[in-house]
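For this depiction, one protein chain was excluded, whereas all remaining protein chains were kept in their positions.
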Amino acid sequence: MADPKTKKRGSVYAVDAPRRTGTATRKKHKNYIPPDLELKKGKIREKIGKWFVLMIFLTVLEAAMDLSALNGLTEQELPGVILLLGIYFAAQWVYYFVAGVLLRRRMELEMAGFLLSNISLAITASVYPDRIRTQLIAVIGGILVFAFLTWFMGNVNRVTVSRMPIGIAAVGLLALTLVLAEYNNGAKNWLFLGPLSIQPSEIVKVAFVFVGAATLDKIQNTRSIAKYVVFAMVCVGLLFLMLDFGTALIFFATFLIIAFLRSGDIKTIVLICTAALMGGIFIILYKPYVASRFATYRHIWEYIDAGGMQQTRTIIYSLSGGLFGVGLGNGKLRNVFAATEDLVFGVVCEELGMLTAIAIMAAYVLLLVYAIRGAKYARSSFYAIAACSAAGMILFQAMLNVFGVTDILPFTGVTLPFISRGGSSMLCSWGLLAFLKSMDIRTYPKVMRELYQQKERI
Amino acid sequence: MNTISKRAKILYALVAVCLVGSIFLGVTFFVHGDEYASNTRNQHIYSGNVLISGGRVLDRDDRVLTAVENGSRVYNEDSVIRRATLHVLGESGYIAGGVLEQYSAELIGYNLLTGVFTATEQGGNDIRLTLDAELCADAYRAMDGRKGAVGVYNYKTGEIVCMVSTPAYDPSDKPEDIDDNEDYEGAYLNKFLYGQYVPGSTFKVVTAVCAVENMPDVLTRTFTCTGEYHASDGTVICNDTHGELTFQQAFNHSCNSVFAQLADELGGEKMTATAEKLGVTSSLTVNRSNTAKGSYDVSTASHADLGWSGIGQYTDLVNPCNMMTLAGAVANGGTARIPYFVDGVYSSDGRLVRNEKSEQTKNYMSASTASVIKNLMRTTVTDYYGEGYFPDMEMCAKTGTAEVGEEKRPHAWMIGFSQREDFPYAFAVVVENGGSGYSAAGKVASRVLGSLWDTLF
Partner (left out) sequence: MDLQLLGAYGGLIFRVLLSVSILFFLLISLLLLFNRNYGKNVIARFINAISGETVDISSWEVSLGRAKTCDIVLNNPTVSRFHAVVVRRGKGWMIFDTNSKSGILVNGKKIDKRAFIYDGDIISMGTSVLTFRSPLFKRPQAQKKSDAAYQKIPAERKVVTAARKDAGRAISALVNLADQSLVLLFAEDYIIGRAADCDIVLPVMTVSKHHARLLRQGSSWRLEDLRSRAGTQLNGTDVIGSVPLRGGDVINVGGVYFRFIADYMNE
């Protein structure tokens, strides 16, 4: 006869001996309200005091950063830049009032995103004051995408229904890019629509996570993940054809994460990795163009003015900044090609200091740790998988960027999430952040209230 | 805990990889920080190849040889000092082995915490040299437009007080025709550290050491010089017909016949061994520079060739710094102090940051051999040249007149040292195509050491 105290977590043993009914222990369940919520007028709501203080701190910090960014701008440029940066402050406070005060949502993720975006705006203002308008639009666009996706994913049914159409659209967009796109610095991953240039793969990244994550019934129903593998391999393949190896690698890594979270089948994952590795080696051996891209790896100082130029300058100037930087506007890395996109980590180290760069990396790591720990509280496997994959994707991309540009790994031209200048990259980063937001049920007060208003005993 | 949350824990592996990578990056930065930050591509501190931030280079008397003012590099006010110290300072991309290039990291004073702040805002660190800039200027003037090298160092402490290479140009006013003008040929080379010259009779010091160490009776032998030495397969011509000579006299008079004979008698193996032991074919590490190696190769030499090699011709080549150090070894009982010219790195407020003095020594020969050679060199001055060039200095020396081809005048050499305890200096002078060792090199040495004497007494 099994004793309830010794039973394994969650197991029900049906071959146990029958017992007289009525002796099951009944747990008392009171109305439990956690400390950061309060009961007002019969409704459970978040306390808003602390967000206000943090918003003030954030605004002051951003203002200090922006002021130092104005260093070196001409008199003509100043008014425009100040105005646009001012608009960003307004946008943040509007968001705070709507989401933080009215909707009573928590603001941690948003505030981290705000600060990181501000760094990108400050750098843009300092290096390319004429492009600050596009960057601002990208940031605000990102925030809107974030808000929309957070709302959209509030309803699990909506999510389940839309996965298929989004998957088809994603593949379609990538295929279209392959056909229409023009080469831009070695990769065919850009679409030029009039004055705008977008990287469709950044948008597809968000869709990729969306399609990959699934609710538990779907995971348990479709025990084989074959359909998903095909979808993922098509995406990776199309990116390979576009010669954007960095992005292909990111998609592949995210696919591995999603596949493992869904199936728990480590053997298949190892098999796929081995196949991919062999394929990769095959390509490197037989396609010299690909191999040449990796020729300078670990030899950057020998090609200091040729293939290793960007990496050596990044290292030289990152070190020049020391822990605290030389100050916005005083850097020299900004004169190197792609400084604000691929090499932006170096610009941050040089002008804002290595301490700031460490802070940014810590932020990415904390996002992933949060996703891992928060997975057990998620409403559905969909959110847990989506958040973990999104955070994993962000950290993986950050690692490729930072380690690639400092010659720890081969250089692959991927951007640094939230910090690199570029509309598509910013939109994608905020989009991925939405998955993290939606994993937290505290984002959805209606759902939360149901959770805490059980007055009856079970 | 639900299924997904259990599986999600594998993502901690990604976090771990990130941490490992970051630590690796951090370590790379920590270990190579100075080296990378001091790279000439760093436009915070370099403009083109010129170091435009960082500290000053000072001589032993705190004269400023070069500094950074308002974002550009400036040199000493005296144009002769500028030329005389050109090679020790170096010019990135042109003159190798200079202090500006080799000590760029120290001059910049890079540290991981504040980056280049020390260099750009606090004036970096100063490098103090052991050289005496005025003495170097004197040496430059003494060379009087001729090409060559002058080096003087304290054989007891190792400090080089004079190191000059000519031709030199004014770094503040680099001549436009520097690449075409013959007068500037070799201006980019620090000949004292990196030059290789035919030694001529100064090589007889090496031959003498070989003889003293391998022929116990050489000091009591008598030789006969008939104006030439007949080896079994050739002739070595002497500078004069000396008649009967002792070993000492042969050395004093620099008799080619005797030394050619000795070289032939000693044989290629022993001569090569001695040449190697006395540093002819090896390199010295002078602070962060490695002197050029000389050359002594008699592997395919005939007997006559061997004879010529014994008197510093054939294919013999030596480096002036190595020769000066050899003189220093003889002066110092057989063990030479390795020379150095950088005293240390000092912060802008005078604190010693890093000591660059060298305590290294190298054993060249036994004390008894050294004393014999010292005597040979002393008697060369007392019994042959006279003390006219070096009054009161108790100088020991050996000259050389190295033949470099029929169309050209020979190189003039002089190496030597003072045996006075209170004036412990060794020197080497070579004047390219200067003619007679004694009159050309000797005069330069006389002037330089005379100036040095005057500063001390």
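In this document, chain identifiers A and B correspond to the written order of the chains, with residue numbering beginning at 1 in each.
The definition used in the following text is that a contact is a pair of C-beta atoms (placed from the backbone, for glycine too) under 8 Å apart; a residue touches a chain by one contact, two chains touch by 3 or more.
Note that the coordinates shown come from a computational prediction; the quantities given were computed from them, not determined experimentally.
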Shown chains that the omitted chain touches within the full complex: A, B
From A:Leu216, A:Ile284 or A:Ala338, residue that would touch the chain that is not displayed: A:Leu216
Sole contact to the chain not displayed, among A:Leu70, A:Ile203 or A:Leu367: A:Leu367
Listed residues A:Leu70, A:Leu115, A:Ala147 or A:Ala207, member touching the removed chain: A:Leu115
Residues from chain A at the interface with the omitted partner, ascending: 1-2, 4, 7-8, 10-25, 27, 29, 32, 34-36, 50, 54, 57-58, 61, 64-65, 68, 106-109, 111-112, 115-116, 119, 155-157, 215-217, 220-221, 223, 264, 323-327, 352-353, 355-356, 358-360, 362-363, 366-367, 370, 373-374, 376-381, 440, 450-452, 454, 456-458
Hidden partner chain, residues of chain B it touches: 2-3, 114, 117, 121-122
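Assume only the chains that are shown with their structure count from here on.
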Whole-Å gap separating chain A and chain B, where each centre is the average of the chain's CA atoms: 61
Touching residues on chain B, where the partner in the complex is chain A: 1-5, 7-12, 14-15, 17-19, 21-22, 24-25, 28-29, 33, 36-37, 39, 41-45, 110-117, 120
In the complex, chain A residues that touch chain B: 9, 216, 257, 260-261, 264, 304-305, 312-313, 315-326, 332, 335, 354, 361, 364-365, 368-369, 371-372, 375-376, 378, 381, 384-385, 388, 391-392, 395-396, 399, 402-403, 406, 408-409
